[in-house]
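Pasting a structure below so you can have a look.
Excluded from the complex is one protein chain; the other protein chains are retained at their positions.
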Amino acid sequence: MHAIHTDAASHPLLHHYQRVRQHSLQLAAPLSDEDCGAQSMPDASPVKWHLAHTTWFFETFILETLEHGFAPFHPAFRVLFNSYYNGIGDKHPRAQRGLLTRPGMAQVRAYRADVDARMARLLEAGLAPAQQQQLATLLTLGLEHEQQHQELLLTDVKHLLAQSALFPAYLEAPAARAVAAPAGKGGWIAFDGGLSEIGYAGDGFCFDNELPRHQQFVAPFELASSLVTNGEYLAFIDAGGYRNASLWLAEGWDWVRSQGLACPLYWRQDDAGNWLEFTLHGLQPLDPELPASHLSLFEADAYAHWAGARLPTEAEWELAAHGVPLQCGQLHPAAAVSGAGLRQMFGHCWQWTSSSYAPYPGYRTAPGALGEYNGKFMLNQYVLRGSSCATPAGHARASYRNFFPAGARWQFTGLRLAREVD
Amino acid sequence: MHAIHTDAASHPLLHHYQRVRQHSLQLAAPLSDEDCGAQSMPDASPVKWHLAHTTWFFETFILETLEHGFAPFHPAFRVLFNSYYNGIGDKHPRAQRGLLTRPGMAQVRAYRADVDARMARLLEAGLAPAQQQQLATLLTLGLEHEQQHQELLLTDVKHLLAQSALFPAYLEAPAARAVAAPAGKGGWIAFDGGLSEIGYAGDGFCFDNELPRHQQFVAPFELASSLVTNGEYLAFIDAGGYRNASLWLAEGWDWVRSQGLACPLYWRQDDAGNWLEFTLHGLQPLDPELPASHLSLFEADAYAHWAGARLPTEAEWELAAHGVPLQCGQLHPAAAVSGAGLRQMFGHCWQWTSSSYAPYPGYRTAPGALGEYNGKFMLNQYVLRGSSCATPAGHARASYRNFFPAGARWQFTGLRLAREVD
Amino acid sequence: MHAIHTDAASHPLLHHYQRVRQHSLQLAAPLSDEDCGAQSMPDASPVKWHLAHTTWFFETFILETLEHGFAPFHPAFRVLFNSYYNGIGDKHPRAQRGLLTRPGMAQVRAYRADVDARMARLLEAGLAPAQQQQLATLLTLGLEHEQQHQELLLTDVKHLLAQSALFPAYLEAPAARAVAAPAGKGGWIAFDGGLSEIGYAGDGFCFDNELPRHQQFVAPFELASSLVTNGEYLAFIDAGGYRNASLWLAEGWDWVRSQGLACPLYWRQDDAGNWLEFTLHGLQPLDPELPASHLSLFEADAYAHWAGARLPTEAEWELAAHGVPLQCGQLHPAAAVSGAGLRQMFGHCWQWTSSSYAPYPGYRTAPGALGEYNGKFMLNQYVLRGSSCATPAGHARASYRNFFPAGARWQFTGLRLAREVD
Partner (left out) sequence: MHAIHTDAASHPLLHHYQRVRQHSLQLAAPLSDEDCGAQSMPDASPVKWHLAHTTWFFETFILETLEHGFAPFHPAFRVLFNSYYNGIGDKHPRAQRGLLTRPGMAQVRAYRADVDARMARLLEAGLAPAQQQQLATLLTLGLEHEQQHQELLLTDVKHLLAQSALFPAYLEAPAARAVAAPAGKGGWIAFDGGLSEIGYAGDGFCFDNELPRHQQFVAPFELASSLVTNGEYLAFIDAGGYRNASLWLAEGWDWVRSQGLACPLYWRQDDAGNWLEFTLHGLQPLDPELPASHLSLFEADAYAHWAGARLPTEAEWELAAHGVPLQCGQLHPAAAVSGAGLRQMFGHCWQWTSSSYAPYPGYRTAPGALGEYNGKFMLNQYVLRGSSCATPAGHARASYRNFFPAGARWQFTGLRLAREVD
């Protein structure tokens, strides 16, 4: 990252900025420029687009407001790399992001370097206190935003590579898989429920959809101590789960039938009947001890139905998660695993809840285009809690609300069962 | 209804059965056999199909179980008039119900008469007490089911007639419209909220989705005393509501744009710019005092946003409705209107809530095919509360949960605003 | 047909008019009003619509021009029953003809009677000679047009009835099938070809697409003496014809695969493996001696490929047909069959040719809206020659050009093989 001469270590915010920004480039490092340009479906974006859009976010929401003598890096980028902010203006059509061969990766790298240099100058320069606070707030949001795209970058590139008959690996598999040791089937953990507070409480960063903290009444419930595993999910398949309408939501059954589905997204069966799973390390034998991943809500709900259980609500999940240390999964092998009680709350798979993504009572969107960040998507999506192996370290927390439509399964999405107290 | 010689008055359940069944035929009376056969869209069904399917419900779920020497009226009807019960077996494709010219209306009337006669014999005959209870439970469910289809029959036939360039009336308009007197703009009614019980409580009939009654915490809130009117909604249109992305949910904005929408479903503007509304009495001048109807949740939400308010949750609505007498709208002109406080809770328009249609904590579906009645639809739909001008008398209650997808607007669906307490 | 007091026998054109018009009503006679209103697919029209549109043709193209004091029977009918004449103005959407429950069949019958009475008055009244000629020309076109719709009425109602699980018969089957005796497999008939004249020659009626008669050079060729039979087509199926890509045109193979096709449109196989065919007399055992019918051009071409032959060109077919007496099929059992040489040229199935539907050299369309009758459809359609069992007596001739897209198969369409001379 040329042209930044500052002593970042002496400026913690700048230091954090540079570390997060650098991480995005590291994620793209194993990929060719050609890999970075392709878009495998409208829901996914090219890696290059992620790299440019996150940069656009800083340029549009910070530099355009606070930089003296602001001039855009390229006037067309305002449209090309706008995702969904109607308040900003026109947008390049989402389904055609893979056609943006210009600018090339080299130019997008230059765009990143240029914005990074201007951001460094802005951070180092003196601003009026009010602006300084605004800058810190927006910069933090921009970095959390970039971390969200870091996870999407990985899920999107996995989906792209999965389209290839060559089943290429994003990364070579490590010599030994640094995976959480098998969990010893866990059983159920009981929670008392009651009138509780839900939503972010603290003075760090959170997204607006985690606010306001508010009261909810939750009846007593039990959560499974660990995630449903591949082996358990395979038993559901072998029991005819994908052929039994009575297990599925009506829309889920239509989805299964119209697409002819019979297993999770990345599972394959070879000619000998062995199950394989496409991973970021290429095609691998299915490990029955690992959490089942890339499940849609439809599949998670049908499995729960079959198992005589149900999905947790997001309030149940959050109550249970209070006090659980943040854990990490296979892409962050250094992380420890909580030794007792609830396991795999963080760092393995996002966990579907039965809760529709909706505003908390008293929710307010920000003024202006940033008000489009979360609020306008609060319909026909369902909340996932926890975090996944692809979530950047430090990004998740107990009150974090991820959300996707019920049929989405290209994310690292799995399942923790819940049930009533008998 | 030939062949029923019993003294129905002496058998209250049979009397109720005959009254509800007769009402379905009365609703079809203004229509030709040709009107009764057509299907204007996959979401709607032909009148004839409603008449047959409600009969199939009694034949399949009661006679097949309890009638001695059961033989179906016609073996093919089991498939032709099955709506969505996978547990019963095959189904005629939903989008092709309008192609069922055979059986004709005459044969469907004969089907109704035959099942009615057999039901009368069953009700009059002695059954073992356990079976007697089962019969009463299923019969009540069948009649509530038929009442639901009575409302759908009206909304579906309205949608069909609206496709015609002739804009035919289902019924001639009454000499004077027996409509609730204009309401005197109402203002807001405040509610305390708190930890409350929600769901059906009583010993009458309710649907399984109203159970179990359970606790919810509700923050203080305010509800508008009356429904948003046509005149108020017109102000939203005139203010550019359909052209302002910032007012809409993301999915709603896509919906508006892709369909080129600029007003509610049945509104038309004549060459002179006057607004008209297609009604069951044909095309009429738009009455600014009447509640705005046939709104999608997208439109209701955008209006609320524009008005600085929001949709109520279903818990808020239900808390407010406790103690409100059931009211009726223009199709039931005899009904009185509550004189004070909340108005138009029942009998005018179903009222969109922001609540996703989801199972109550501890919800259990019935065993067998009847378990498909409600539970499998609890996804990507939103709850409406109250009742409409097309709801049969006696069908609604405060805990009743109607539900439709966010884009549906061929039902009599309107809007009551809510807001936080300042 | 009330209100026509004339002595039609003394007025041959009126007599012909009344006979053709009456025949349309006779074709509708076995059907209920409900049958007459439904539309099974966008390519087909309801019987009622055929009855009204053919009437609209006389009202719009004759009465509107020549009737003194013309007033339309109903002003909305000009739009409702316009098929595709942009020159006339707006059109009711083609795919929604089945939603026209108003006007009902009774009103459409009244429309026919009214136009018939006005046409009779016009024919009996004196007109100036130029107008008299114009009237005769338009009236003949109108009747030929109605005969085309008589055939479509039968194919469309067959398609509608085939959607029903009841497989109802349009007509009860005759006691003994009055079908042309099996033909004794025919072999090939050789033709010399050469520089020949093609197109209508005579002073009777023909459609504009049969003109001008013009020269074409045709190389020597051979035609099969009879149509491919059900039994022969079954051998193609049994030989894996529907699973062998090399037999099919590229677009045909896509069509077979995307729709999962394995036999002609109306064939069914029962649980015991016996082949049945849905006919206007209901579901019948497949008769191996009858001509294979309801084939798409894709299927006809693949069969020919498999049989080592090809489709004829329309010029070859027409050359061969000169001098062949018009024959009739099973719906016209009185008709005789030509005893020698070419058989089944008329009255059984329309016969696909390899000729794209294109204008003859020097082709001119009529001025005004009637110019839209044929010319604008001369693209991406293929010519069929002969006539079918559903073609009204007297309608076909050797130069007649029927045409449909390559994937159409709800018409009575079959196959006569051709080949080069060795």
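Side notes on the structure shown:
Order of writing sets the labels: A, B and C. Residues in every chain begin at 1.
In this text, a residue touches a chain if its C-beta (ideal position, glycine included) is under 8 Å from a C-beta of that chain, and two chains touch if they have at least 3 such contacts.
Keep in mind it's a predicted model, so treat the numbers as computed, not measured.
The chain we do not see here touches A, C in the full complex. Even with one chain removed from view, chain C keeps its contact list with that chain: residues 84, 86-87, 195, 214-217, 219, 245-246, 248-253, 297, 354-356, 358-359, 361-362, 371-372, 376-380, 406, 420.
Interface with the hidden chain, as seen from chain A, comprises residues 32-38, 40, 76, 79-80, 92, 96, 98-105, 160-161, 163-166, 168.
Simple rule for what comes next: only the chains that are shown with their structure count from here on.
The remaining chains, considered with chain B omitted and nothing else moved, group by touching as follows: A | C.
Here the CA centre of chain B is 46 Å from the CA centre of chain C.
Averaged C-alpha coordinates give centres for chain A and chain B that are 39 Å from one another.
Shared contact sites, meaning residues of chain B that touch two or more other chains, are absent.
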